[in-house]
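As you look at this complex, bear in mind that one protein chain is not there, while each of the others sits in place.
Order of writing sets the labels: A and B. Residues in every chain begin at 1.
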Amino acid sequence: MRNRFVAQRVGFALLTLAALVVVIPILTIVATIFIRGAAAINWEFLTAMPRDGMRAGGIFPAIVGTIVLTLGTAIVAIPLGVGGAIYLSEYARDTWLTRSIRLAIINLAGIPSVVYGLFGLGLFVLLMGFGTSIVAGSLTLAIMTLPVIISTAEEALRAVPTEFRTVSASLGGTRWQGIRYIVLPQALPGIITGVILGLLRAAGETAPILFTVAAFYLPRLPRSPLDQTMALPYHLYVVSTQVPGMPAKIQFGTALVLLALVLSLNIGATMIRSYFRRRRQW
Amino acid sequence: MRQTPRVRWGEFAIESLIRVIGFSTVGFVIIIFLFLLREGLPAFAQINLDNLFGTRWYPTFGLFGTLPLVLGSALITITAIVIALPLGVATAVFVREVAPNWAREILKPMIEVLAGIPSVVLGFFGMTLVAPIVRETFGAPTGLVAFTGALILAYMSLPTIISVAEDALDAVPKLYRDAGLAMGATQWQTIWRVVVPAARSGILTAVMLGMGRAIGETMAVMMVTGNAARMPLGLDALFRPVRTMTATIAAEMGEVAHGSVHYHALFAIGIILFVITFLINLAAASTMFRKRRRGGLR
Partner (left out) sequence: MSEPKIQIQNVSYAYGDQQVLRNITLDIPARAITVLFGPAGGGKTTLLRLLNRLNDLVEDGRMTGRILLDGADIYAPGFDVPGLRRRVGMVFALPLPLPGTIRENVTYGPKLAGLRDHARLDEIVERSLRQAALWDEVKDRLDSPANALSGGQQQRLCIARSLALEPEVLLLDEPTSGLDPISTAKVEGSLLILREQYTVVIVPHSVQQASRIADYAAFFLMGELVEHQPGKRIFTTPVDKRTEDYVTGRFG
């Protein structure tokens, strides 16, 4: 009898240990980057062009580039992703076609990001002739983001009770009217959460932009959608591996800006979700 | 109010658009694969197969042996899963079955934070802080070795493994737990002998998805594994530099001439990666679909 409870105590201790082994490195990563990166952050770092082969000055064009790329991704991915989610949740019946769409989404989610880079290079940069450009990079990132947006948005749409759709139909609403006036407004917080989660993934990715848009060193802002641009993730890669004699301050500063951007989007998404979940009426 | 106003052209247009968008996701997968084939297949014609599946990757000398890259990817992926699986499943069990509420409230967002950290940031952290520790602990000449990569990859696949394993534990009927406890088993025995075994197909899915995630990871791996394209054989392979398929594409694609043999060879690696991840995801998806069918509802 005693032994069993000793075993239980040991077992629970091991589980707790595992959880600590998972959590402590996460805390360490975030804390280290925040503490060591904070030393680099000042007005110049955030708003100036890089100088001296990036060893001095700021990272302004990389910040702008990441924002521009994320917006470009949003323009393409939001309509496609939300449209796809509406199709799957509201229109698709259980046919082989629907099943192959679901399978396609699962596989899109699993394709390695560098393969998206190859695809973007082959299709958008070379075949369609966009060159290494914001357009090519945004399109590549958008397709990569699609499965995240589709699956979270579909989940949000499915969470809206079927009865609302029935009631809307019984009042002479067409299927689309029910979606437009009842289902979409109710699912909106969940959809927004999914969109943010997808976009923050796009904002932090490096491999898909390597050959489609990213400029190694371009100390000016992009002038058109067909221009190259610097971007934060690629810039972090460059300053930490490609340039000898780079001050650690700049590396950690860049890492901090990127991490802060992504985490604030992440926290924002979580807050939207929990706020609306509490307020929901059904 | 007696009639439906006009023929709803706008509505017809938007519904058709939604359908087209729905179908287009399948189109994307096909287009991606066709593109890889288009750019990658010439490699199989231009490079003889002995060379292509050989053990030496020295593109400047016309040697395109992909074997060290495939094995390099396999080595760190498998090592990563060996590390991440027990950690992830134990954490999932902790979160679902044991943890007090306050601990759960801290753990869940922490794991979400981990999922959100860009891979290049993890790679940066790995090369500046983890690699020196690995070097000193194991007395290796450099810390940029396969093991460091596997360690970083393990943490990158943890969020996936934890969340899928949690769902699997969640799906175990409460009845099982009650039955275990009613027979006089302790909570630990019930978890260990009843709940975890009942969730094993879901845990298998978690492993597969985690592997899919790990094998396709690029930036972090490229930054911490040292990138030496050598055969990772021998007992010390884990503590030597290694190079993966993903890192090879990322590192070399920027410098090759479009249309060259080297360019096509990199796409050929892309095909191999695509096929591997496709199969892994197919397998994971089929276990999920099977579960859903058994579960009934929707």
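To be clear about the criterion, a residue touches a chain if its C-beta (ideal position, glycine included) is under 8 Å from a C-beta of that chain, and two chains touch if they have at least 3 such contacts.
This one's a predicted model, so the numbers in the text were calculated from it and none came from an experiment.
Visitor: Would you indicate which residue among A:182, A:221 or A:243 is in contact with the undisplayed chain?
Guide: Looking across A:182, A:221 or A:243, the contact with the absent chain belongs to A:182.
Visitor: Across the whole complex, list the residues on chain A that are touched by the chain not included here.
Guide: 93-94, 163-174, 177, 181-182, 185-186, 281-282
Throughout what follows, only the chains that are shown with their structure count from here on.
Visitor: Residue numbers of chain B touching chain A in their complex, please.
Guide: 4, 8, 11, 14-15, 17-19, 21-26, 28-29, 31-32, 35-36, 38-39, 86-88, 90-91, 93-95, 98-99, 103, 106-107, 109-114, 116-125, 127-129, 155, 158, 162, 186-189, 191-192, 209, 212-213, 215-219, 223, 246, 249-250, 253-254, 258, 266-267, 270, 273-274, 277-278, 280-282, 284-285, 289, 298
Visitor: Which residues of chain A touch chain B once you look at their complex with the stated criterion?
Guide: Against chain B, chain A makes touches at 4-5, 7-8, 11-12, 14-16, 18-19, 21-23, 25-27, 29-30, 32-33, 79-80, 83-84, 86-88, 91-92, 97, 99-119, 121-123, 126, 143, 146-147, 150, 158, 172, 174-177, 200, 203-207, 210-211, 233-234, 236-237, 240-241, 248, 251, 255, 258-259, 262-263, 265-266, 270.
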